[in-house]
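With one protein chain removed, the remaining protein chains of the complex are shown where they sit.
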Amino acid sequence: MNIEIEIRKKPLIVINYKAYPSSFGSKGLQIAKAAERVYKELGGNVLIIVAPPATELRYLSEYTEVPVFAQHADPVNLGANTGYLPLEVLKDAGASGVILNHSEHKLRLSEIEFNVEKARKLGLVALICADTPKAAGAIAMLNPNIIAVEPPELIGTGIAVSKAKPEVITDTVKIIRQVNKKVTILTGAGISKAEDVRAAIRLGTTGVLVASAIMKAEDPVKIISEMAEAAMSEFYGGR
Amino acid sequence: MNIEIEIRKKPLIVINYKAYPSSFGSKGLQIAKAAERVYKELGGNVLIIVAPPATELRYLSEYTEVPVFAQHADPVNLGANTGYLPLEVLKDAGASGVILNHSEHKLRLSEIEFNVEKARKLGLVALICADTPKAAGAIAMLNPNIIAVEPPELIGTGIAVSKAKPEVITDTVKIIRQVNKKVTILTGAGISKAEDVRAAIRLGTTGVLVASAIMKAEDPVKIISEMAEAAMSEFYGGR
Amino acid sequence: MNIEIEIRKKPLIVINYKAYPSSFGSKGLQIAKAAERVYKELGGNVLIIVAPPATELRYLSEYTEVPVFAQHADPVNLGANTGYLPLEVLKDAGASGVILNHSEHKLRLSEIEFNVEKARKLGLVALICADTPKAAGAIAMLNPNIIAVEPPELIGTGIAVSKAKPEVITDTVKIIRQVNKKVTILTGAGISKAEDVRAAIRLGTTGVLVASAIMKAEDPVKIISEMAEAAMSEFYGGR
Partner (left out) sequence: MNIEIEIRKKPLIVINYKAYPSSFGSKGLQIAKAAERVYKELGGNVLIIVAPPATELRYLSEYTEVPVFAQHADPVNLGANTGYLPLEVLKDAGASGVILNHSEHKLRLSEIEFNVEKARKLGLVALICADTPKAAGAIAMLNPNIIAVEPPELIGTGIAVSKAKPEVITDTVKIIRQVNKKVTILTGAGISKAEDVRAAIRLGTTGVLVASAIMKAEDPVKIISEMAEAAMSEFYGGR
């Protein structure tokens, strides 16, 4: 799979595992397996990416077929950096991309630029989070592969940004597109059901960055399945 | 003086005091007085701004007529923030602007945005530093008053960026102007003599951000004077 | 006044200004003047120290007779450190001491050690905050002049630690005294009335670190006065 091409052609669901009790070990694997199953059932038409803790990268990338992203990369190079994980290490462990600047893990502008440049050289996908439309515009100038806009006040609330603040999404798309035609745009924060994914696509983005709705679900296959089907019908139906 | 207007009409020399032995007390005042003298001698045609440590803001703004900037503002609001200096405190102490994201004091993207927005509300000038042309482009999307491009590898070397890497300046101007027509652009890093100021203006910026060349000078009046005259002749002569 | 000697002989009230609307400008001065008045009325028997934002140090140390502390010092030396305030700058601005590691501004262990060592060389008093008895014990090994124990969950609540968790104070005193006989110990967090000061001294400390109760008071002279009188009667009465 050439993931850099895939993310431009297909709707996208990125599952941010965070560090929940379900994010690692057998539970973490189960969710990746659920993502894989849904991905296959939909004929590979909806790209589902899992972003587990760094300890799980090697394991998940070995045992599942969905792309695996890291949740963060430290802005350092290989060398004497005790306790830091540079992109090179994450790539070797099986990551095909990295989330950066999540509102729970904000980075300096220079750190974002450092990692976006290095990800490009290493052939990794850089997914950069933005708190606001303006920040999204700024990030678009660094030319990452994916930008996810996530108003921090909605993260983890179950109130989807696409419902509560649709103008944040449309403003973000507008500002980004003034300066960057190519970057893939995702909607994040409060995404909790299929309808939120539909709205995200309707408002002009290619998919969602989702966490607690899946990580805390009793039946992850069901919610992933519903979201992916919504993404498929809205994305391809609207064409 | 309406400084927000001044910075768009006149060549600019911003003196970053940093934290040198000459940056505070009577020596710090002497340099501000030197700046004031040169400013007046040139009929106010070259705007000279001093940026001392926060402890000196009240004193310098009271005893000199040149605008005084803070070197940093903490990204917090008024309240229970022990040991932090938000913009409101700096403004009360006499600052009419603030330097942010200097390569010696890099900030998170969200922290830059927070302070640029707040500076606007408080009527303060936001001068944001950028390490690279791309970072400058990103910052331009946040719409501050001034962007200074400073390749960190040249800071403090005495090798002017305008001589060693003129393309960094021209690239920066080009990238910024694609997305922001209004922001004032400065050249920083290694600025050490009048010729460097001339080059900075010739390459399309409005002036310089300078530190050690003045702070470590035996005769600060002389170097400020030479730089300001160069700025004046290049800026107005070129019209 | 030799402050290093004073803090070992007298009860102590340290007023942490934080960054409230009353912490700077004329209001900040008023509170320092109130402290000075109470200090004099009590014949200098209760040491009252004010810790304003760095912008106010020069001003307050010039216009009042009470010792002035900084709320923080950056762990750097003089030099090219844009936007940082090392102890040397704070001392020049009139600080006779510095608060470090407040729970709103936590520092790395190495940063605390760096500043405690430098404060000693510069003749400044180092007041280090500790969240827990164990942390207080660790800090005692670095041999600062003053340790203030402040359970962070009580800061700003108005619920005095001396009432809600007296065992935190007694444990702290016990642990510190096992390894350091000299250091002055203060009680912080939730100190809001004279009775809290009395309890702080009764539990084995020499006074209090107090913030909102004074900074937000309608009548700062009254509350400072009540606290100082309580400190005096409890401290000297108990002898």
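So that you can tell them apart, the chains are marked A, B and C in the order they are listed, and the count of residues begins at 1 in each.
Note that in this section contacts are C-beta pairs under 8 Å (C-beta built on N, C-alpha and C of every residue); 3 or more make two chains touch, one makes a residue touch a chain.
Just so we're clear, the structure is a prediction, and the values are computed from it rather than from any experiment.
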| item | value |
| --- | --- |
| Chains in view touching the one left out | A, C |
| Contact residue for the chain not shown (choose from A:105, A:182 or A:222) | A:105 |
| Sole residue of C:66, C:135 or C:223 that reaches the chain not shown, by the stated touch rule | C:135 |
| Where the missing chain touches chain C, by residue | 101, 103, 106-113, 131-132, 134-135, 137-143, 175, 178-179 |
| In chain A, positions touching the absent partner | 16, 18-21, 23-25, 53-59, 70-72, 76, 78-86, 89-90, 92-93, 99, 102, 104-105, 155-156, 211-212 |
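FYI, only the chains that are shown with their structure count from here on.
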| item | value |
| --- | --- |
| Proportion of interface numbers common to chain A and chain B (over half same, under half different) | same |
| Euclidean distance of C-alpha centroids - chain A vs chain B, Å | 38 |
